[in-house]
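Only a single protein chain was left out; the remaining protein chains are all shown in position.
So, chain A:
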Amino acid sequence: MAAGIATRIYPFMPGGAADGTRLVSGAVVLSDLTDTPRFGLKGGGSAAWLAAQGIPLPPVNRIGEHRGMRVLRLGNEDILLLAEDAGETLAQIKTAWQVAAAPKGFSSWREEGWAWMRLSGPRLAEAMSALCALDLRPRKFGADDIAQTRVGHIEAVAFRSPAGFDILFDITASAYFARTVAAVATPIDQHNA
């Protein structure tokens, strides 16, 4: 397990619905990156404000890059910055946004509202084909593509990461999602054994 990747699911709440839920690891590995910095803007003025900061914006449903951050364009005025290894850069942008005058969009609160999980492992492709109806094979779904669809029967944003697939979804479903992935991964693991 890579350093900094949680082995328990967020949010930590003793006795809560997610308490005791395990993240699978075997032929399919699920990791929780929910405590990793990210910042989303939405609404009129979001794109113009980010562009004015020198952040190049990709087309809708594509991923761009800016100073180590991944820039996800989820809609014309719905943009998400993921800062797995660029926390400081993201913090600077957040601070600039907080003191900026409108129009600048509004915070879509993705760091609180969305869980961020990563699926990887040698049998990842099989697991993804059971979790998501879209054709996510490399020739159809590239490294800078975004799929806003259903993964494990819940609304999710899915895209590639070097290790596998990153999935963003409503944080209240994190325990459900971990269990759904476990249900899909267990038979794959057993077949592998």
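Operating definition for what follows: a residue touches a chain if its C-beta (ideal position, glycine included) is under 8 Å from a C-beta of that chain, and two chains touch if they have at least 3 such contacts; residues count from 1.
The working rule: contacts and distances are computed from a predicted model.
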**Q.** Candidate names "Sarcosine oxidase subunit delta", "Carbon-phosphorus lyase", "Branched-chain amino acid ABC transporter permease" or "Fumarate reductase iron-sulfur subunit"; UniProt protein name, chain not shown
**A.** "Sarcosine oxidase subunit delta"
**Q.** Of A:25, A:61, A:89 or A:129, the one touching the omitted chain in the full complex
**A.** A:61
Q. In the complete assembly, which of A:9, A:27, A:74 or A:124 touches the absent chain?
A. A:74
Q. In the complete assembly, which of A:94, A:150 or A:179 touches the absent chain?
A. A:150
Q: Since one chain isn't shown, list which residues of chain A touch it in the complete complex.
A: 60-61, 74-75, 133-134, 147-150, 155-157
